[in-house]
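After the structure tokens below, expect a handful of questions from me.
All protein chains of the complex are present and in place, except for one that has been dropped.
Here is chain A:
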Amino acid sequence: MVARSKPPRAAPRGPAAARRQALRADKDGDVSMGLSIKGRAGVGKSTPPTGPRKDAAGGRPSRNGIISATAQRAILRQAGASDVSMKEVRSSGPRGGLVELKVTGWNKSKASGDEDGGVSSLLKWLEKKASVRLGSRARSVRIKKSRVEGSDLIVKVAPEDVPPLVRMNGYGWAGTTVSIERLGGAVQGTPVVSSEAERIKEMLRHVLERRYDLETKFLNLSALGQDEELQQQKIFESKSTTSKFFPAMMKVLEHSFDKKEDLFAAITSVSLANNDLEDLAAVTSLSITLPRLQNLDLSNNKFRKLSALDNWRRRFGQLERLILTGNPIEQNDPGYAVEVVKWYPNLRQLNNVQVRTEEEVANKAQITDMPFPIRSAIFQDEGGIAEQFVLKFFAGFDSDRAVLAAYYFDEHSEFSYAVNSQAPRDPAATEKHEAGEWEGLLKQSRNLRKIQQLPARQARIFHGTKAVADAFIGLPQTKHPDLAAEAKKWIVEARMVPGVPDPTGQSPNGVDGFFITVHGEVEELVASSGQIKKRSFDRTFILGPGGVAGVRIVSDQLTLRSYGGTQAFEPENAEGWNAEPTYAAQAEIDGAPQLPEGLTIPQAEQMVAALMSQTGMTLQYAKDCLDQSGWNAQVAVVNFEKAKAILPPTAFMSTAA
């Protein structure tokens, strides 16, 4: 966990301490720890400012000794649970009349050479630093009037601006330590804190505020053990307060914002570097409070093995950059990086080394090392038979199933359906699970995993036109998406198979037929409720010659399952529609007319490349477009213009953005 506290001025030890010696001032004049990690850029550029020094000029009394350790524990518990608004604290104090504050200790600053001795930049800094930036109730502190009296700067502010300014007592500015105290009147106007819990909450808020950089949206929680304000609170002196501190701070952070979205937008980067963390137990709440973090610095902790990071392996789904350098895991488990990259599908950089390109991240469905990337459908038709069948079948299924059954089925045809109620659902969770959602369909489902008895198995297969028609009519009313207009919702594949029964009996060994598989979605009208239910389906047909339609259905198997989305239908990457040797070899054997006669593959490639540069479409889409346009370049462009508006973003090559 966070380093056990050591005396504030303990002799430096270890690299962190050594770096801590290298105090430098940032451009605001804050004294900050020269923390840049061995020259490697962190996730954010700021470094944590130190906490206020001890009461150098007799400002606010130190809280040491005021709160017992027990009280602190109780407070931290409350701070974590309570949702008392921070507003109460800030707005306490009398209204009206301006309050005077005396600022000292700034004269010898680096800005003292300025025309005004640095006063204007000091004022600017005071306003900026005292303003609340982290939270939905953000407000700016305004210094209404100011004057210099000898070595003192006297500023006049509204009473509600007093606490945030007084709190800055002991801050470093431009190489000096500034003291701020209230003039004229003791108690009046100082924050009247309603309870110890409120006091702790305000302190934690203050720590967060001080460590937050508005411009880079960076919350720097590095080296918390060295934070002097936290040390003053003896946070890290007992195990109990140590373990409660971080969750409490996260709660305070959450309560500073009215809406989670505002919080997520305000903080996109966090550093937990230099915290002596051995695992994530103490800080795991970060992933609850800021689940959409993009940049995370965990460098220079004490993570020894991958399991120490286990808490966060399924968190931070949007993490883009992660830094783990300076942890023992680098030596102990050199293979850790490979694993960590797998944990975060959006990770672009690990330890400032690129691990994924934007393009790779875009293909989210892609499984690392998956040897069978998703490709577009294989549709090996002959004279448009399979295509015509699929178009007519699903249109007929939605409109008139009795006619459909008479048209495509004969006395030997078989139909049955199976319900897979356990199928994975759409990752985007667009369709909710509903109790009893398969009711009605289960009584004829022929899922052999569920239907074990032979008589039931036999009863649930429908043989011949009449039985098929009756079974069809018994199914709920359906509406399938239009095959042409909503092609992205379908995968239709077709190939020839031998050995299909020959109704004429002339070929005793069977004839060639089509093996057609269709995956898609269907809207069902639920009779009992009148509601529309969207499901996914898989349908496998065997077509043979014969019948009134010229083709007849030998076998029709339907699987119904929960809606699974369409993302699995998107080709994962555009490579290799003719580059795969196995595919090319097979295509040759098949004599599959992938290209029209007289068009060579190099020529086709040129056409695809030209269409890609003309339209910005990906290789796959350009190729598909040409396919659908009969490999006529001009027709392809016309078709592209027509379809442009409905093409998904993935149809286009990603630009520099």
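Heads up, the rule we're going with is that a contact is a pair of C-beta atoms (placed from the backbone, for glycine too) under 8 Å apart; a residue touches a chain by one contact, two chains touch by 3 or more; residues count from 1.
Following the convention adopted for this analysis, contacts and distances are computed from a predicted model.
A.B. asks: According to its UniProt entry, is the unseen chain "Postreplication repair E3 ubiquitin-protein ligase RAD18", "NTF2 domain-containing protein", "Proteasome subunit beta" or "Actin-interacting protein 1"?
C.D. replies: Its record in UniProt gives the absent chain the protein name "NTF2 domain-containing protein".
A.B. asks: Touching the hidden chain in the complete assembly: which of A:Pro498, A:Gly550 or A:Pro648 does that?
C.D. replies: Candidates A:Pro498, A:Gly550 or A:Pro648; residue touching the omitted chain: A:Pro498.
A.B. asks: Kindly state which of the options A:Val526, A:Ala568, A:Ala610 or A:Met653 is in contact with the chain not pictured.
C.D. replies: A:Ala568
A.B. asks: Which of these touches the unseen chain: A:Ser240, A:Thr517 or A:Asn639?
C.D. replies: Touches the omitted chain: A:Thr517.
A.B. asks: Just one of A:Val99, A:Val522, A:Ile542 or A:Ala622 touches the chain that is missing; which is it?
C.D. replies: A:Ile542
A.B. asks: Decide which residue listed in A:Leu214, A:Met370 or A:Leu525 touches the omitted chain of the complex.
C.D. replies: Counting the whole complex, the residue in contact with the absent chain is A:Met370.
A.B. asks: Can you list, in ascending order, the chain A residues touching the missing chain?
C.D. replies: 313-314, 342, 367-378, 414, 416-420, 422-427, 446-449, 454, 457-458, 461, 463, 491, 493, 495-501, 508-510, 512, 515, 517, 519, 536, 538, 540, 542, 554-555, 557, 559, 561, 564-565, 568-569, 571, 580, 582-583, 585-587, 589-591
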